[in-house]
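Just passing along the structure, written as structure tokens.
Of the protein chains in this complex, all but one are displayed in their positions.
Letters A, B and C name the chains as they come in the text, with residue numbers starting at 1 for each one.
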Amino acid sequence: MADEFKNIGLIGRYRGMGTGVVNTLQALAEYLDKRQHKVFLDLEAAKEMQTQHYPALSLTELGKQCDLIIVVGGDGSLLNAARCAAPFGKAVLGINRGRLGFLTDIHPDHLEEKVEQVLQGNYITESRFLLSTTLEADGKMMQLDNALNDVVLMPGDIPHMIEFMITVNDQFVCKQRADGLIITTPTGSTAYALSGGGPILHPKLDAIALVPMFPHTLSSRPVVIASDSNIEIFITKNNECSPRLSCDGHKRVTIPANSKLHIKKYEKPLTLIHLKDYNYFETLRTKLGWEQHH
Amino acid sequence: MADEFKNIGLIGRYRGMGTGVVNTLQALAEYLDKRQHKVFLDLEAAKEMQTQHYPALSLTELGKQCDLIIVVGGDGSLLNAARCAAPFGKAVLGINRGRLGFLTDIHPDHLEEKVEQVLQGNYITESRFLLSTTLEADGKMMQLDNALNDVVLMPGDIPHMIEFMITVNDQFVCKQRADGLIITTPTGSTAYALSGGGPILHPKLDAIALVPMFPHTLSSRPVVIASDSNIEIFITKNNECSPRLSCDGHKRVTIPANSKLHIKKYEKPLTLIHLKDYNYFETLRTKLGWEQHH
Amino acid sequence: MADEFKNIGLIGRYRGMGTGVVNTLQALAEYLDKRQHKVFLDLEAAKEMQTQHYPALSLTELGKQCDLIIVVGGDGSLLNAARCAAPFGKAVLGINRGRLGFLTDIHPDHLEEKVEQVLQGNYITESRFLLSTTLEADGKMMQLDNALNDVVLMPGDIPHMIEFMITVNDQFVCKQRADGLIITTPTGSTAYALSGGGPILHPKLDAIALVPMFPHTLSSRPVVIASDSNIEIFITKNNECSPRLSCDGHKRVTIPANSKLHIKKYEKPLTLIHLKDYNYFETLRTKLGWEQHH
Partner (left out) sequence: MADEFKNIGLIGRYRGMGTGVVNTLQALAEYLDKRQHKVFLDLEAAKEMQTQHYPALSLTELGKQCDLIIVVGGDGSLLNAARCAAPFGKAVLGINRGRLGFLTDIHPDHLEEKVEQVLQGNYITESRFLLSTTLEADGKMMQLDNALNDVVLMPGDIPHMIEFMITVNDQFVCKQRADGLIITTPTGSTAYALSGGGPILHPKLDAIALVPMFPHTLSSRPVVIASDSNIEIFITKNNECSPRLSCDGHKRVTIPANSKLHIKKYEKPLTLIHLKDYNYFETLRTKLGWEQHH
């Protein structure tokens, strides 16, 4: 059988993860190598594994050259992989480090057996969308990072409130004073936005939620809009202190007063690979503790 | 010009509304009559107006025979009209009684002028979906009322908690003990569900929100799913007291233990008519008091 | 050593509890009998145990004649005992049926050993206050049940909103339209009120929380006031359907429109007995699942 995944990239996460990730990556690389796949490592993985046996590539090159990207770590690691894989239409498989993730839903026990299933075509795919953000300031447009989870507008220096105005498809929604605003995909709706009182959006829902953070107006509520909406957030002149923006909790960009953010669905979706027994609601119940009885 | 709305039905609401509604209906009927439309009244309107000049019909017959239904009252009155108009694909126009509604968004001042705009074709239409509910009990299926806003499962005798299980597209979501559950359309998301902590769903979003009422499990959260989902709610045997169901706050049906509710999008949408300056977010800001500054 | 608890009353709860409660009560009665205490049973316990060996009394007589009341069951059973014990200044000890309660905090394993500790004076006491409610209607005053947890005003027929006005110490607080209102003690703050978004009030705090249920005004919030406040709730004439009142979820009294509820701290506190290792916050962490890590 001709596998569809010839070139496979491996990505790990190491900070605070112990030696388990390195061991798992090592075993996985050897297994794939034996199976005649071409194995690539991300730079950090190569360094941690102290090996030169497999070519090491930047995340972007991994996205470009691999047919499948396997992430070993937590949901945070998969967010990084997603931003690289999506532009090239590549699939991503997430393996957790013993604690179930929303995105890294494969437990490392009996790992070869599970990966074998995937390589033999016994898997399901799921399409998730990312958010694309452009900053318009001083007449210039600047493309920011894509986000699989969320784009978070937050104070440059807490506890300063931010003042901003939201429009959706050129319709004015509201002017808010708040600690910030979370713009979340369904994928991100079970991450940071959930702590902030946002609703859970099913992954198959084409929707984006706007979740105000500690809004001054007590009747403010999360608003859910269609995912093909054009969202604009205008940072008013009244901000003494420049707010900042974070895409997937990753980078923080300073957003000057009197500038505008354009946020919309990124044109290329991420393909997530799951085993056939994947069940979104089961993950939800486990992660949110819906099954404990006290 | 040949008007598309030849037969026009008028519906009013009287309880707690004062004489204003009758006067508005009277003026509206005369104006439409003069304009050569055939005017029909709902039975209650005819009674309140003490007139036999216009044929009086049941709500269902109004839906069948009229090309346009004009509602004078509050959002509650429009809910009734919607359930009758939607099955026959007829359009509904809502006139409030001086206080802006989400659905009755036309203020009664300069009413003839505004209705004239509509009759001349200067209007926009908006499609809203309803929920269709079937009760499966003792092997029998029983069709319940459609709902434009929400289907609410609630205790038969408060303060008894209800125990129920939710599945979506045959996937088990969770088992809950709670005061009840609100299943809301985008239209209903700014009504009862909003008081219960549900998110605001934009009317153009094809989504349904499941909002638990006073859930025993504190990590329960509203879940938003695609509007084409098949929702099943199984009322477990553990309910000492039969829960009840309300569609648009209208009728209360007793739901026996060990029965199942099937809820899905009703196949025929409601067509709402708005003036050209209609703006959903403006209504939101006004109704939720987002523009006061204290 | 002369025990201070000569006469001991036993109360159980049976509905949905299995035979465990009866067995525990039986063992407890024999143990106390051997230890020369005079044992009394509540009427339901006597019936369930099918014994005439111990005198059976009403709950009120138990409160009057016993020095200590031991409850076997859940928190709900202890609420009943509390209403009888508090007027006579008697202490209450709560034994759960295997699942930790906030009030029934003694696990039935090694029960004799634990009860022995209490009877030898190795225990701590805790004072909890109850709420006293008087209904003023048609010029008459009617005393309602005391409540250790909460007094809940709720619709007579859901989903009808209730309209009411709150005053505290003769100061007008607000007029609300809501599904209802929970008036909770610190003891009740971890029960129904918590599902309704109320704060956790530490048992040593002399405070009462007013928690609106699904309030129409979205900026409504729980309000916490001193426990020596006089609370009045006026049910306005605008209620089509008479609301109802529940004290500790126990009885439902119809509250006519145009009547007034007077709620204040009951003058006699309840004395709860705990083992020396009792820890409120540990119970909280366990019951609310604060220690799971997902």
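Criterion: contacts are C-beta pairs under 8 Å (C-beta built on N, C-alpha and C of every residue); 3 or more make two chains touch, one makes a residue touch a chain.
Not measured: the values here are computed from a predicted model.
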Selected residue (touches chain absent from view) among A:185, A:229, A:246 or A:271:
A:246
Can you tell me which of C:64, C:221 or C:264 touches the chain that was removed from the display?
C:221
Contact partner of the left-out chain, one of C:20, C:55, C:199 or C:269:
C:199
Sole touch to the unshown chain from A:152, A:174 or A:210: residue A:152
So which of B:20, B:203 or B:289 would be touching the chain we can't see?
B:289
For subunit A, which residues reach the chain that was dropped from this view?
152, 154-155, 157-159, 178-179, 192, 194-197, 213-216, 218-219, 244, 246, 249, 252, 288-289
Could you pull out which residues of subunit C are in touch with the chain that's been left out?
168, 171-174, 194, 198-202, 204-207, 209, 217, 219-226, 279-282, 284-285, 288-290, 292
List the residues of subunit B that touch the chain left out of this view.
99-100, 218-219, 221, 286-289, 292-294
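The definition used in the following text is that only the chains that are shown with their structure count from here on.
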Approximate Å spacing (C-alpha centroids) for the pair subunit A, subunit C
47
Centre distance in Å when subunit B and subunit C are each reduced to the mean of their C-alpha atoms:
40
Where subunit A touches two or more other chains, by residue:
219, 221, 288-289, 292
